[in-house]
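The complex appears here minus one protein chain, its other protein chains still in place.
Every chain is named by a letter (A, B and C) in the order it is written, and numbering of its residues begins at 1.
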Amino acid sequence: MDRISTTSRPPGWRDPTGSVSGVPLWLEPTRILGAGVLDLARAGRYLWSVFLRTLYYTFRGKREKGAVWRHGLEMGNRSVFFMTVTMGFVGMLFVHSAAYQVNQITGDLHLVGAAYIELVVRDLAASIGAVVLATRVGSGIAAEIGSMVVTDQVDAMRMCGTDPVEYLVAPRFIASIVTGTAVLVYTAAVMVLSGMLAANLYFGVNPRIYLNLVYVDWHEVLTGLVKCVTYCAAIPVVSGYCGLSTFGGSEGVGWATTRAVVNSAIAVILLDAIISTSSYFIFY
Amino acid sequence: MRPGEAVLFPVRAVGRAFTDIAFQAGGILILALGIARRFFPPDIDVRELKRHLFSMGNRSVMVVAFSCFFVGVTMVVQATILVQELGAYSLVGWGSAYVVLRELGPVFVALMFSGRVGANNTADLATMVITEQVDGLRALGIDPISFLIVPRVIAMVVMCFILTIIGDAVALGGSAIMADTMLDIDIHVFWKGVHDFIKFKDMWLGLEKSVAFGSIIAMSSCFYGLNVEGGAPGVGRAVNASVVSSAVGIFIADYIMAFMLG
Amino acid sequence: MSASIPNVIEMEGVSKRFGTVQALLDVTLGVPEGCFHGLVGPGASGKSVLVRLAAGLYRPDSGSIRVLGEDIVRLGQVEQQRVRSRIGMLFQGTALFDYMTVGENVAFPLRRLTDMPEQEIRDRVSERLARVGLAGFEERDPGSLSGGQRKRVGIARATIAHQPLIIYDDPTAGLDPVTASKIFEILREEQLAAGATVLAVSSDVDSLVKYVDRIALVERGAMRYHGPLEEAYRASDPFVSAFLRGEWRAA
Partner (left out) sequence: MIRFEHVIKSFGPKVVLDDVSVAITTGEVFFVIGQSGVGKSVLIKHLVGLLRPDSGEIWVDDTEVSGLDERRLAPIRKRCGMVFQHSTLFDSLDCLDNVALPIQKHRRLGLKAARAEAYRYLDLVYMREFAHHFPSSLGDGLRKQVAIARTLTMEPAYVLFDEPTTGLDPISARRVDHLIRELADRTSVTCIVVSHDLASITSTADRIMLLYRGRIQLLGTQEDFRQSKDPVVRQFMAGSPVGPIEV
């Protein structure tokens, strides 16, 4: 078993329980805030450089043959079952609570299906789907790249004049955009169908009335697709960045995976806010 | 692949998928029984429990608050169309509060908690297994379940409960602010909507869910942490599996509880 | 240092700090061309950090580093990459790519650094694997190899592109004496055949001293001695000779 040095911490490692010595107690909050902002700025700059390099290598990079296909297949078939289960239940819950509320107010459920489908296409499938997908795909990417950093494989690549972003992040970036968007479109279908099931079972809404696409026009479809592509582009970049900035033995890999899951989810939420508001002003 | 195998391959794949799930579900159940057995002669290391409560809370409050604020905000943004159409402005408070307290609050807090604390717990345990620290405990005649696992499970269930309360509050705050700016519904109107229609049962159901979610996240993260193989890459795989099984567990439990108790 | 032979690595007053830990303090080191240079020192004394500074993987906080005639501290990212590709390196954990076969691992430097035709790369790979005693291992999966075999694949990968400088970070870590001596034998043969300069870090002092021409001793980030091996035993600082013989009671 090769020697994984976790007990001898890397220099500069802060105790994970967050206790920092050498600062008077009442200054502690400002110190944490200041350090947080500084870390955020440095992380932001490094993340931005990873994003630019990913774009550059997507079009210009010399790539390992079959890498994109391998990552795409792996991402796809590992998350289809997972997304079906999770998003199926989310769809049922949304329709159930929406129908319950409308039932209280007007008791007229014929528009519930239409409003719900419009929401799913425009935002729900992409945003909630991407957050859930981020936990799956994001942690996978960070785990693989993180363990390659910890076992010095990434440094070995640098010694051969190869930028790890070209070899590790770019193929996953392309694979994630293609496969991720396909999975999210599939998720939208799952949410609509599971919603139909819930509406029919619990509120007796006839599927033909439920499946009413009156509200859905090309604006919604375009916004939904733009969201899918943006989120599926952001997830590999953020998780790749978290993977590449791993330190501290196998415990560091765990930390990187945690950060990737949370940061990808936050990235999706932020992008959701940006795209939703901008599409709101453009189209309405 | 020989033609015969080509036919068999999907069957074998599905079969293997089911045995995997059965193995993992069974393993989590055995772990749960093991933990329950350690409660009766209450053999819990209090110092470890305090340390975990502090580190779990400290690490996840910011993340939970941030994401719940946005949940509250998007709730109102989504509801605007419906509300403008039906003109039911006074009901916005009730509408968003109902969904947040019963469904979205607990689920989103649990997802973030699983990502932040669950994944971290799996990583810690997996690292301790790989560096033989768990074997070290066994060699010292100390029972790893009562020393390592029980304090973490209790801390996670308690923390998930508390964070759900904080998350609900922040989400409602977010909705109130958004309702004020976007639909210019006065805060008092919003609060009146919440106060009049929300029954104690709605709030209590959400908190019951958070306890269920907390224990699901605790069980699956400890299980995958202890059953890690294969050095550093193994840690990544364990964390990945833990996050996924927590998410699936959360949504299934949410569905069951919503329809059993709702 | 004799002026006639140029230095492949020259470090003057190099310091490096990680957060609160001062990994290296004011280190000066010269590695002449073609020499087999050892680097030893107790526990976590900064040996790995020093080697990674020489390979251009870290930037120093202060001091100058000239590698293969170029001042890598001032260079930008791209030029630094060019210098790095003229250095072969074997990492402490051997750092083989898990998802590639042994053959692909060894071929990786040639595929990335040269545009050599595929057939010629395949020949070079089988010749290199034969030299380290692993003929026919091209299709094997790195995970299925023993510790000694993984180290030899690492050596094959580090030396295949005939780079002028080869750095070994503790090549015999965790190996038993027999396997370790075989690894050192291969390192020495490689160095004589290719005429490259070698900088080798090791915690196995007894084996290393049999092979090195010059040696450097780092203790808690400070350079206690660097120069020819014979003079090390007569060095003014008593810690040096005692450490090489493994007797000194820690201060």
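By our rule, a contact is a pair of C-beta atoms (placed from the backbone, for glycine too) under 8 Å apart; a residue touches a chain by one contact, two chains touch by 3 or more.
All of these numbers come straight from a predicted model, not from anything done at the bench.
Engineer: Consider the whole complex, including the chain that is not shown, and state which of C:Val205, C:Ala222 or C:Ala235 touches that chain.
Structural biologist: Result: among the candidates, C:Val205 touches the missing chain.
Engineer: Hey, which of B:Arg138, B:His188 or B:Lys201 is the one touching the hidden chain?
Structural biologist: Only one of B:Arg138, B:His188 or B:Lys201 touches the chain omitted from view, namely B:Arg138.
Engineer: With respect to the chain omitted from the figure, which of C:Ser48, C:Ser64, C:Gln81 or C:Thr179 is a touching residue?
Structural biologist: The missing chain is touched by C:Thr179.
Engineer: If the missing chain were put back, which residues of subunit B would it touch?
Structural biologist: 47, 51, 128, 131-133, 135-136, 138-142, 147
Engineer: Suppose we count only contacts with the excluded chain; which residues of subunit C make the list?
Structural biologist: Spelled out for subunit C, the touching residues are 41-44, 146-149, 173-182, 184-185, 203, 205-207, 243, 246-250.
Just so it is clear, only the chains that are shown with their structure count from here on.
Engineer: Per-chain Cα mean versus the mean over all protein Cα atoms: which chain has them closest together?
Structural biologist: A
Engineer: At what distance in angstrom does the C-alpha mean of subunit C lie from that of subunit B?
Structural biologist: Taking the average C-alpha coordinate of subunit B and of subunit C, the gap between them is 47 Å.
Engineer: With chain centres defined as C-alpha means, what is the inter-centre distance between subunit A and subunit B in Å?
Structural biologist: Going by mean C-alpha positions, subunit A sits 17 Å from subunit B.
Engineer: By the touch rule stated above, which residues of subunit A touch at least two different other chains?
Structural biologist: 2, 151
Engineer: Residues of subunit C that contact two or more other chains, please.
Structural biologist: Only 98 qualify.
Engineer: Within the complex, which stretch of subunit C touches subunit A?
Structural biologist: Residues 17-21, 23, 44, 52, 55, 57, 81-82, 84-85, 87-89, 91-98, 108-109, 112-113, 147, 157, 161, 173-174.
Engineer: Contact residues on subunit A for subunit B in the complex?
Structural biologist: 1-2, 4, 6-7, 16-18, 81-82, 85-86, 89-90, 92-93, 96-97, 101, 105-106, 115, 119, 123, 127, 131-132, 135-136, 139-140, 142-144, 146-147, 150-151, 249-251, 253-255, 257-258, 261-262, 265-266, 269, 272-273, 276, 280
Engineer: Considering the complex alone, what residue numbers of subunit A touch subunit C?
Structural biologist: Per the touch definition, subunit A meets subunit C at residues 2-3, 8, 10-14, 148, 151-153, 155-156, 158-163.
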